[in-house]
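After the structure tokens below, expect a handful of questions from me.
Apart from one protein chain that is not included, each protein chain of the complex appears where it belongs.
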Amino acid sequence: MGLLSHPITLVADWLRNLFLGWGLSQGLTTVLLYLIAAIVVASLANAWVIFLIWFERKIVGRMQDRIGPNRVGPYGLLQPFADLIKIITKEIIFPDKADKPLYVIAPLLMDAAIVAIWAVIPLVPMVGMDFNVAALYTIAVGAFATLGIILAGWSSNNKFALVSAFRTVAQMISYEVPTVLALLVPVLLAGTMSLQGIVEAQHVWYIVLAPLAFVIYFIASVAEVGRTPFDLLEAESEIVAGFHIEYSGMLFATFYVGDFLHAFTIGMLGAVLFLGGWRGPGAEAYPLLGLIYLWIKAFVVYFIGVWVRGTLPRLRIDQMMNFCWKFLTPLALILLVEAAVVDRLLLGFTPWGRGLVHLAINVFIGALVIAYARAYDNRRKRERPLAAKPGQYPVAHPPQPAAAEAQSD
Amino acid sequence: MIPLNWYLIVAAALFSIGLYGVLSRKNAVAILMGVELMLNAVNINLLTFWRYRAPTTTAGMAFSVIVFAVAAAEVSVGLALFIAVYRRFKTIVTDEIDLMKW
Amino acid sequence: MSGINTADMLAILPEILILLVAAAVLVVDLFERGKHPRLLGWIAAGGLTLSIAVSIAYAMPPDKGQIVWGGMLRYDWLGFVFQMVFMLGAAATALFAMDIEHLGERGEFYILLLASTLGMTLMASAADLIMLYLAIETTSIPMYVLAGFIHPDRRSVESGFKYLLFGAMSSAVMLYGFSLLYGFTGETSLAALATAVTHLSLPVVLGIIVLILVGFGFKTSVVPFHFWAPDVYEGAPTPVTGFLSTASKAAGFAVLVRVLLTAFGGSYMPYWGAILAAISVVTMTLGNTFAIAQKDIKRMLAYSSIAHAGYMLIGVVALSALGIAGVVFYLGVYLLSNITAFGVVAMVERADGTTGIADYSGLSKRAPWLALALMVALLSLSGTPPFGGFVGKVWLFGAAVSKNLTWLAIIGVLNSVVAMYYYLVVLKVAYFDPPAKPERVPVSASYTVGLTVLAAAVLLVGIAFAPWYSWAAKAAAVLFGM
Partner (left out) sequence: MTAMQIIFLITAVVTLFAAFRTVTTPNLIHAALWLILALAGVAVFYALLNANFFAVIQVVVYIGAIAILMVFAIMLTRREMRDRGKQTSGRWWWAAILGAVFFAGVTWMIEAVALPSQPTAAVPASSIADLGKALVNPNGYVIPFEVASVLLLAALIGAVFVAWTRHNS
């Protein structure tokens, strides 16, 4: 049993023997080991954010034709540390008539919920909590993150924060639907809800079998994180930072960290569900290699998120809701049915044969969807041209879902 | 293992608390919260009986699944109705909604 | 995995047909919205009538009854008769609703009506606690929305609000009873419970019965679970009130008799029989007493419907096939009469905008046929020959007498006499008082059809009762294993 093939087991065994040597009971040792593992994962996850912040600022800076952080340390690498020191030393301000306990709990709840997702991510082969309903669990704890945001918005005693809380409810509950539906596609393909099981079943990455489900999962997740183009809950130009408007010091930092960590966690889950997780050449022999593979894949997904963030403008609230309920959700349902039916017909195919048939059908559905979206777009343009009557200055239309209005009476 | 009765008594207490909430609260959402507590107590009962008496069958679990679905439907309709009431009455306190005598 | 056999499919044929009608309404609503305001109502009413015809033609159950769908449903006459009654009630409600503003032109109304009807048909045939609970909620939850359907009307919204709060609470208590029943016996099917409950001690069983009766009492609106009824009936849109006070109540009775007689038959019968007898007396008396004082016809009919629940309990208390047959028959007649009455009320409300009893003065001059339909309905409700209500009451009270419950029958008769008074007051106002307004009350085509058919049916059932009674007897026989 070498360090390279079983690194975590090795460390765990060493610690177990150490504790037992101190005279602790078997049960207490197990509890302690779980505790240590939890603390290590949580700290590493949160510490990793320091790098993510630097990375994201740098990338977005480049996209916007700036250089980004470049003063502190080489390439500005130490900038987040400087920020960290500054933010720790700042005072935590409580707004007048704020609901103090809730005000403090809110950011912690959000961060804790996201760290809790890490408990079930299979970082390397054969290690990690193998929980038989892990896929659902990731959605379940996500609910607490939503709750944290709502609490923050409510307890701040600030109307902008409250508006943000309202938007959060609408957005997060709505986008949970396509997220779950898209997540069910890999669950269905693998025949298990355990994330470890899903990774093990991916002889062919599920992005080949279900590319559209991956796209939906990615979009809906970005919306759940509340990042651009779905950042209505903190839209600076409308509700000046939204739910964390009143937060300062460490409490604000917790939100900030939670946001970045959530984005990366989404990348991680995307990699596990669709990109084969730790799978890669040599990963089973050398688990640490699997960790690196997973990290690279997660980083790729995360990078796409940053890319989208740097590119797209914010959506209007009606656009956002319509997109979810009238586009993503039906499409996700279709894909779920497709996955179920086609997979039943393909029983006994080789993994790649199965994958290619799925891919072909996905491409076909994708083409149909794009054609439909084009036609829809053209029809809307015909029906409601942006330019107003001659002589009038062309104005953007206020939010009025035309279809809904026509239906109402 | 935990004795079966413990679960049942906790469920009964939860149900009684929910019942008290339903009967004593004035705000409609608070009443609905009481109902949720009651339904949760029922679910504890169902799953406890499933676990202790017939873990190899599915009746208790299926019952519980149905209760979950019904609870979701009930709450969605309930909250929608409360919002409709609020639009008309500007309140959802039961004592103040009395166009017709109770 | 075993397949699905013919009996399985025939057993749910009515449900399948209802869903098909609902699908038709959905699709038509999607494409034809606002173009033909009455189209949806005709589709729903016509579709349901057709469904009844098809069901009677093809899905008559075997006399013995049969367990289908893995024990979830029972395919027997009791369920079948009730299913036909519910579908008839829903068809009549659709007919009466299509001319009401904010109600008849909305596809959602018919969808919810059909969903609720689906729940009722399943309530009638459910043979398993899981199915039963789900069916009850499938009936109730759309009904909450239906009661609060007319948004611009504060009373309607209030009605839905109150109905929801009481319904949610009472169904939770009932569900707790179900969960204990499942836990203490380990069974969920009603047939298996029949033997399993005999191992429990009497107080435990009675405790469970009381919990379950809270839910059933709510659905059948008997005292002391009645106090939602007047408010909800008054505020809900009139066609919905008609449906709520008849079909929903009938569904409550269907499960009441099935659950009590199937699962708690045998030695437990006298105990819950005594509880029900007490409830019956109080319900009749209280319903009739309060009905006399009412100035609003919807409220009056609400209290009268509470009283009718009391009469029907007499048949249950008799604990005999005759009594149950009487209940089934009475429920059918009551549904016809009461929906007719509410149809007339809806028509007058649409023309005058009021439901006060005083506003019915001179109805016979303003709308002779409407007044006639009202007379038929109210006389039938009061139990006057030759209408259906009379026959039903004779059977109910006769069943009680035959089981040495003469005192109960006497209370029932006395109550009927009291009830006669307030029904006749309305008829007096309608026939002998001078008209309040000169204009005639317009009667639309759908009402003409609906009221004619229903009033004729009330008369027909009262005169040629034998075939209908044989259906009711077949339904009752299911419970007594004859």
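Letters A, B and C mark the chains as written, and numbering starts fresh at 1 in each.
Note that a contact is a pair of C-beta atoms (placed from the backbone, for glycine too) under 8 Å apart; a residue touches a chain by one contact, two chains touch by 3 or more.
Given the structure is predicted, the values throughout are model-derived calculations rather than measurements.
Engineer: From the touch rule at the top of the page, work out which displayed chains the omitted chain touches.
Structural biologist: A, B, C
Engineer: Out of A:Val169, A:Ala241 or A:Leu356, which residue would touch the omitted chain in the full complex?
Structural biologist: A:Val169
Engineer: Which residue among A:Ile8, A:Val133 or A:Ala201 touches the omitted chain?
Structural biologist: Per the contact definition at the top, the residue touching the missing chain is A:Val133.
Engineer: Sort through C:Leu73, C:Leu244 or C:Ala318 and give me the one touching the missing partner chain.
Structural biologist: C:Leu73
Engineer: From the listed residues A:Leu147, A:Leu232 or A:Leu294, report the one that touches the chain absent from this view.
Structural biologist: A:Leu147
Engineer: Residues on subunit C that touch the omitted chain in the whole complex?
Structural biologist: The list for subunit C reads 1-4, 8, 12, 19, 69-70, 72-73, 106, 108, 111-112, 115-116, 118-119, 122, 130-131, 134-135, 137-138, 141-142, 144-145, 148-149, 151-152, 160, 176, 180, 183-184, 200-201, 203-204, 207-208.
Engineer: Over the whole complex, note the residues of subunit B touching the chain we left out.
Structural biologist: So the residues of subunit B touching the unseen chain are 1-10, 12-27, 29-30, 32-34, 36-37, 40, 43-44, 47-48, 50-56, 58, 61-62, 64-66, 68-77, 79-84, 86-87, 90-92, 94-95.
Engineer: Could you list which residues of subunit A touch the chain missing from the display?
Structural biologist: 27, 99, 102, 131-133, 136-137, 139-144, 146-147, 150-151, 154, 157, 162, 165-166, 169, 173, 176, 405, 408-409
Please note the rule applied: only the chains that are shown with their structure count from here on.
Engineer: Which whole number of Å gives the spacing of the CA centres of subunit A and subunit B?
Structural biologist: Roughly 32 Å separates the two chain centres.
Engineer: Which integer distance in Å separates the CA centroid of subunit B from that of subunit C?
Structural biologist: Roughly 26 Å, centre to centre.
Engineer: Mind pulling the subunit A residues that touch 2 or more other chains?
Structural biologist: Residues: none.
Engineer: Two-or-more-chain contact residues of subunit B, please, as numbers and ranges.
Structural biologist: Residues of subunit B touching two or more partner chains: there are none.
Engineer: For the complex, which residues does subunit C have touching subunit B?
Structural biologist: Counting only subunit C, the residues touching subunit B are 129-130, 133-134, 137, 141, 144-145, 148, 151, 154-155, 157-162, 164-165, 168-169, 172-173, 175-176, 178-180, 182-183, 186, 188, 227, 230-231, 234-235.
Engineer: How about subunit B: which of its residues touch subunit C in the complex?
Structural biologist: Contact set of subunit B toward subunit C: 8, 15, 18-19, 22, 28, 31-32, 34-35, 38-39, 41-42, 45-46, 48-49, 53-54, 59-60, 62-63, 66-67, 69-70, 73-74, 77-78, 80-82, 84-85, 87-89, 92, 94, 97, 99-102.
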